[in-house]
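Now for chain A:
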Amino acid sequence: MLHDTLRFFPGGDRAVEVELGDGMDFTLNFTVHRLVAAVREAGIAAIEDIIPELASLQINYDPDRISYEDLTRAIAAIYEEMGSDVSGSLPSRLVTLPVCYFDEETTACIEDYRKTYPDKRFDPDLLCELNGLADRAALARRHSGTEYWVAALGFWPGLCSLLPLRPGSRITAPKYNPPRTWTPKGAVGIGGALCCVYPDRTPGGYQLIGRCPAPIYDGTQRLPAFRDSLALLRAGDRVRFRPVTAEECAWIDAEVAAGRYEHDVVEYQIFSVDRYLDWVKAHGEKA
Partner candidate 1 sequence: MNARCITVLKPGLETTVQELPGRIGYLEQGFPVSGPFDKWSFRQANLLAGNPRDTAALECQFLGPTLRFDCDATVAVTGADMRPKLDGEPAAMWRSLPVRAGQVLELAAAYSGARGYVAVSGGIDTPVVLGSRAVFHMARVGGQALARDQVLPLGPPPSGAGDILAVPEASRPPFSTDKTWQIEALAGPNDDWLDPASVEMFFSADWSVQAKSNRTGIRLSGPQFAFAGRALDKSSDHGQDPSNIIDHGYPLGAVNLAGQTPIILVNDAPSTGGFINPFTVASAAFWKLAQAKPGDVLRFRRIDREEAGRLRAALETVTSAGVAVRV
Partner candidate 2 sequence: MTTPIRKLLVANRGEIAVRIIRAARKLGIATVQIVSEADREMLAARMADEVIEIGPPAAAKSYLNVGNVLDALRRSGADALHPGYGFLSENAQFAKAVTDMGRIFVGPDAGTIERMGDKVNARQAAIAAGVPVVPGSEGRLDDARAALELAEAIGYPVMIKAAAGGGGRGIRVVRSAEELAAAVPQAIAEATAAFGDGGLYLEAYIENARHIEVQILGDGETVVHLFERECSLQRRRQKVWEEAPAAALPAALRAELCASAVRLARSVAYRGAGTMEYLYDPDRNAFYFIEMNTRIQVEHPVTEMVTGVDLVCEMLLIAGGRKLSMAQEDIRCDGHAIEVRINAEDPARNFFPSPGPIDRLQVPSGEAIRFDTGFDAGSRVPPYYDSLVGKLIVSGSSRALAIERLRQALEELDIGPVATTIPLHRALARNADLLDGNVSTQWLERWLAENALSS
Partner candidate 3 sequence: MTIKTVEAMLPGVIYLSPSPDTPPFKAAGDRVAAGETVALVEVMKSFLPVEADSDGTFLGYSTETGSNIEPGEAVCRIEVAQ
């Protein structure tokens, strides 16, 4: 749900939170990204960083170059000009990531947690039950049967929040409580209505369903996909998961280790929200 106008919340003397609406859905997030693109386009020199998030964006600025009042006025004007009806298009790369569902490493991680918290239901079983899926194969089919929208990145370098684009592909789950102390690098998880890939071995709270052997974070920038950054994904990209066998997964691991792996990235695609929303309507569902 979009607010009627932007709401500004100052975050100290160097940041402002710009809230567009209340809720977690694609159209709201798409509007966030359109506004971010328009603000970038405007080239306000005092802006240092912009963080697009699910329903809001944060702007870090140099208050000695622009006042809070002038900045928020400028952002409101840009939004006004852009119009709040959801239409238009954005450049969007399509990244295909291999995933080995219910692999050994994530299974070991879940078992490790269950040693301390034996009541914790095994993650894939919990997901099947909560989402009315017959078995693990059905869970893997539901998960890999859609493109995902990279709604935001944050919390940890390269950690992404993915929203499923295909109606009916939504999988929901509660988060671990308390969180895990570790998660395998590349683990694929579900929390709330979001999906994520863990960029590194970090603590975490999403329910785990598999592992992606293609790195989405490379601290040493060794692989060609990391020429410009240590993180693979950017907000506004789309991700598709391609199921692979344990054998193929091991082969990819070896290619990565040898520094040869090339990510499957289709650059320069344009994502048209009008065509997408038409498609959703044709599927008889609301986005």
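Operating definition for what follows: a contact is a pair of C-beta atoms (placed from the backbone, for glycine too) under 8 Å apart; a residue touches a chain by one contact, two chains touch by 3 or more; residues count from 1.
As a selection rule, all candidates are chains of the complex that A comes from, given by their letters.
Treat the numbers as computed from the prediction; the structure is a model and nothing was measured.
Undergrad: For chain A in this complex, which listed candidate touches it: 1, 2 or 3?
TA: 1
Undergrad: Spell out the residues on chain A that touch candidate 1 in their complex, using ranges where they run on.
TA: Its residues touching candidate 1 are 9-17, 19, 22-24, 48-58, 60, 63-64, 68, 152-159, 161, 192-193, 199-200, 219, 229-231, 233-235.
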